[in-house]
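What you see is the complex with one protein chain gone and the rest in place.
Chain naming follows the written order as A, B and C, and within any one chain the residues start at number 1.
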Amino acid sequence: MSEPIKKVVLAYSGGLDTSVILKWLQETYGCEVVTFTADLGQGEELEPARAKAELMGVKPEHIYIDDLREEFVRDFVFPMMRANAQYEGLYLLGTSIARPLISKRLIEIARETGADAVAHGATGKGNDQVRFELSAYALDPDIKVIAPWREWDLNSRTKLIEWAEARQVPIPHNKRGEAPFSTDANLLHTSSEGLVLEDPWDEVPDYVYSRTVNPEDAPDTPETIEIEFERGDGVALNGERMSPATLLEALNELGRKHGIGRLDLVENRFVGMKSRGMYETPGGTIYLEAHRGIEAITLDRGAAHLKDELMPRYAELIYNGFWFSPEREMLQAAIDLSQEKVSGTVRLKLYKGLASVTGRKSLNTLYSEKVVTFEDDQGAYDQRDAAGFIKLNALRLRLLGRRDR
Amino acid sequence: MSEPIKKVVLAYSGGLDTSVILKWLQETYGCEVVTFTADLGQGEELEPARAKAELMGVKPEHIYIDDLREEFVRDFVFPMMRANAQYEGLYLLGTSIARPLISKRLIEIARETGADAVAHGATGKGNDQVRFELSAYALDPDIKVIAPWREWDLNSRTKLIEWAEARQVPIPHNKRGEAPFSTDANLLHTSSEGLVLEDPWDEVPDYVYSRTVNPEDAPDTPETIEIEFERGDGVALNGERMSPATLLEALNELGRKHGIGRLDLVENRFVGMKSRGMYETPGGTIYLEAHRGIEAITLDRGAAHLKDELMPRYAELIYNGFWFSPEREMLQAAIDLSQEKVSGTVRLKLYKGLASVTGRKSLNTLYSEKVVTFEDDQGAYDQRDAAGFIKLNALRLRLLGRRDR
Amino acid sequence: MSEPIKKVVLAYSGGLDTSVILKWLQETYGCEVVTFTADLGQGEELEPARAKAELMGVKPEHIYIDDLREEFVRDFVFPMMRANAQYEGLYLLGTSIARPLISKRLIEIARETGADAVAHGATGKGNDQVRFELSAYALDPDIKVIAPWREWDLNSRTKLIEWAEARQVPIPHNKRGEAPFSTDANLLHTSSEGLVLEDPWDEVPDYVYSRTVNPEDAPDTPETIEIEFERGDGVALNGERMSPATLLEALNELGRKHGIGRLDLVENRFVGMKSRGMYETPGGTIYLEAHRGIEAITLDRGAAHLKDELMPRYAELIYNGFWFSPEREMLQAAIDLSQEKVSGTVRLKLYKGLASVTGRKSLNTLYSEKVVTFEDDQGAYDQRDAAGFIKLNALRLRLLGRRDR
Partner (left out) sequence: MSEPIKKVVLAYSGGLDTSVILKWLQETYGCEVVTFTADLGQGEELEPARAKAELMGVKPEHIYIDDLREEFVRDFVFPMMRANAQYEGLYLLGTSIARPLISKRLIEIARETGADAVAHGATGKGNDQVRFELSAYALDPDIKVIAPWREWDLNSRTKLIEWAEARQVPIPHNKRGEAPFSTDANLLHTSSEGLVLEDPWDEVPDYVYSRTVNPEDAPDTPETIEIEFERGDGVALNGERMSPATLLEALNELGRKHGIGRLDLVENRFVGMKSRGMYETPGGTIYLEAHRGIEAITLDRGAAHLKDELMPRYAELIYNGFWFSPEREMLQAAIDLSQEKVSGTVRLKLYKGLASVTGRKSLNTLYSEKVVTFEDDQGAYDQRDAAGFIKLNALRLRLLGRRDR
């Protein structure tokens, strides 16, 4: 610990770790604690968090429990999906994209309650500490940030539980033994890492998955769905208009059923090490395929290729915690501009782990059967133009070839 | 037609179109024709091409039939896979990567036979004409290129067949009716486009697929395989060392069986239009997943992210026909350098259209359980370092936040 | 020539070439010609163009002479300068940026007058034809474009003048001999190429320069100026507010006097060849230095570096004629967003060809003496943070070093 703190807003899940942190903050800093528990669609009851916080002496007016699901999908997940963002080619950034929203709310609550610090339960080895803190500092440069995992010496599960017991922090029964892995969940995904997953040669045990059925157990019959987009964002499923969170929830249900969106990945953390994680992004995986499908007919090549080239950088920024940075906002401005005509309908087939686009249509389509046809196109395209096109594209290569032969 | 031609090397498949072209070249240019038929693993008998060429008066010493399968995979497919190249995020470039090799051989044969021109059967609307010709011009700046589809007026199937019949060009029975789509095949993939595929809302009919079973008809039991890599290239399957082409063939067999590698895509052609194609890349899809898997543990983050950022450009260059260009070679030099330690083994599960990495190991692994563990790491990583890391990464954002509030 | 044309809008300078084109269009296409003469600050009288057009039978209501100087600088030059755009590291794009504006006006006039075609006097070897036509097609996909230099056979100066004399096209006296080089001028720059400039080893003769004094003849005493910026654009010189065009004109005067902005360049044309050109961009060169200077203290590093990385692509798009393309607009959106706080004052010293920033200040400065000082900073920055910052940045390199030793 370092400087004196008057009041701290804690990102509080109600689980063992953040309960210990709550107590530790009170004890170590002698400060008032405000708890903030967000519903990001992680699928857990949040009211127990209130009871626990009260039990540990948090004032009722200092307990915040907010349903952020719509904001999460509308202002974070969908904008990111407009970029077709995948970190290291594969990861849909489910954890990364939730952190800036939590920090944003932490800072808002700090302002509302006059707190001078925020605290989180992320460890000192992971990316989440970086994401929480970069966002917090960007939104309030003078905020103090407390990261207990970097400060205390409770560096094993046993010590943590002993510490908790000594102070009568409520400990769920199933936490007494070592958890075989660590998880994070929200409306976009569930991730797991650590322990039984630590050897990247070992297959992920089936019990680690919680959001999707094993593709082998998924229905033997494919299911066909249609997703409708307006200006780059999903707005309807099978003809029924839905809010962003409702749409993602519905896609999650479909993805769960068909075993879609499992990913076993070794990734490079911002803090410099490789880690192995398991991700389940059922709805997001379907949504990304669909978004690519609608872009394919509505986006100009120049725009599409620029997006493709910018994407890895954009995804890296989100992964590294720079959501609230000028460069992410610049890229977003470019990406968003490209989405103005990205409207239409995509049909997908869902089957045993696969989400495949099988059709796409749009009033804004740039695809022209008349131009592309093998049949007589009645002058829509003059094949002779291709000769000049090739000749001038070849000119520099020919001059080069002449020099170098 | 334009300038006088003495001798032309024709990329000759033995099919109807290039047979008509053979005759047309003889008739229009009054020149000698050399035929070149490449075995790129398209899975067709090539000797009939010899008989047809002879029948149309090509001298035996002017008939070239070459097995290029090993060269194709070793010098084109594998180098491209080192980049994890996918055009527009999805297409594995199966057609694009074969064209430069055909052009390379056309130019070599032109030199051997003293020909002053090469000819190909690609249409004036497609990408292949560009790829053939850019490669040809790059390798021989003074070569003449004849693209009959851009010159003649046989712009419908009926006209073509009439023209052929009038000159006794042999016409296969099944070509008398209109083909429902156009295809290209080689060891890496089969593509189809046109006609029944022209409406991008219509699902691709199952009979269009020829290289893979429908995932619904694939085995109900997953199959696990192991691929071994050395310096970025695959060298063994399930412990058995194989040459590049043999390995890809074996993966194709596995992909076919499990329905892996189907892609229904609307893409942007270099010549400026969108087209809809169907691709089957069974072995290539498995190989790409595996390559990503082995890179994940052996490639440094800086190298991996640079590769990710360069990839879209690299894939675009190949798609557009710039294989033989200084910029592709520069990117290849960068990519190849990154692969020196990309050696090890990847385990994959194949099941109903999915190829999923389930494990990877390597003597060159950069993954360190000791560093990443949630358990006590005995000093391998000092969590306190993270505080400074975050503070300095946040500094500019804080200065910005202070200015802008 | 090809299709019948009813009415064509010609980009008409009043000079010999476009006067011949005017006549040639009338004669070849038998169509009505509308002339459009733009004042882009090229420093020539435009009214003589009216007289010549009338003389050649253009209806008075079909003669357009527009002062586009403010629009040129405000909507084209300044937005481009926000990007610090330089093609191939050096060229300030003076010609490239004028073409889309001319095309825009051509298309507007075509709509006003019911014309079905536009025509320009750019040759078939240069970039300008591409820029004119890409812009025209983007703004009106159905417009017909006539490029006489690609159609007629007046491919030498002698033939052109003979043709003109035979039809009594007015020929200025000084055009009877061969011009020693070809020029283009507007408020941003003057360019020259061809003839005496064709050997890139030969020094550009001093008489080719027209917009700047030779630095050797410039004043022996430096001159200090201040330019003020608001949101990325120049708004005042030495404390006096000025419109965009007025500011650029004033900087041109200063640049001329001090011999600033000369450039002798061999560049790569979009059409595939290298050309050697001489550019004078007096005011633009000063402006660019100043803009960089104000960005240096007001732009965040993340934004600045992203801009640096996007710049070459952005400049290439403008050079190649893709101003009116989705990808240029996407990049512009990103760049413009970065400029919101780019306000303040830059002081420069002008001296014999050099424009050097000697000071910059801004209410939006991100530069903090308190943080950067060598003296005791009273806690603004904790030097100990650097240790952790370095340690985590080094982690992947150390893991790599351990593996590879």
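Just so we're on the same page, contacts are C-beta pairs under 8 Å (C-beta built on N, C-alpha and C of every residue); 3 or more make two chains touch, one makes a residue touch a chain.
Note that the structure is predicted; figures quoted are calculated from it, not measured.
In the complete complex, the hidden chain is touched by one of A:206, A:223, A:253 or A:385, namely A:385.
Within the complete assembly, C:140 is the residue of C:71, C:140 or C:184 that touches the hidden chain. In the full complex, subunit B makes contact with the omitted chain through residues 268, 271-273, 300, 302-303, 305-307, 313, 322, 325-327, 329-331, 333-338, 392-396, 399. Within subunit C, the residues in touch with the undisplayed chain are 84, 88-90, 123-125, 129-130, 133-134, 137-142, 147, 149-150, 155-156, 182, 194-195, 198-204, 215-216, 220, 222, 262, 264-268, 271-276, 292-293, 296-297, 301, 304-305, 308-309, 311-313, 316, 321, 324-326, 347, 351-354, 356-361, 365-369, 371-376, 381, 383-384, 386-387, 389-390, 393-394, 397-402, 405. Although one chain is not displayed, subunit A still touches it through residues 300-302, 341, 364-366, 368, 371, 381-382, 384-389, 391-393, 395-397, 399-400, 403-404.
The criterion applied here is as follows: only the chains that are shown with their structure count from here on.
Distance from the subunit A centre to the subunit C centre is 42 Å, each centre being the mean of its Cα atoms. Shown for subunit A are the residues that touch two or more other chains, namely 268, 271-273, 305, 313, 325-326, 393-394, 399.
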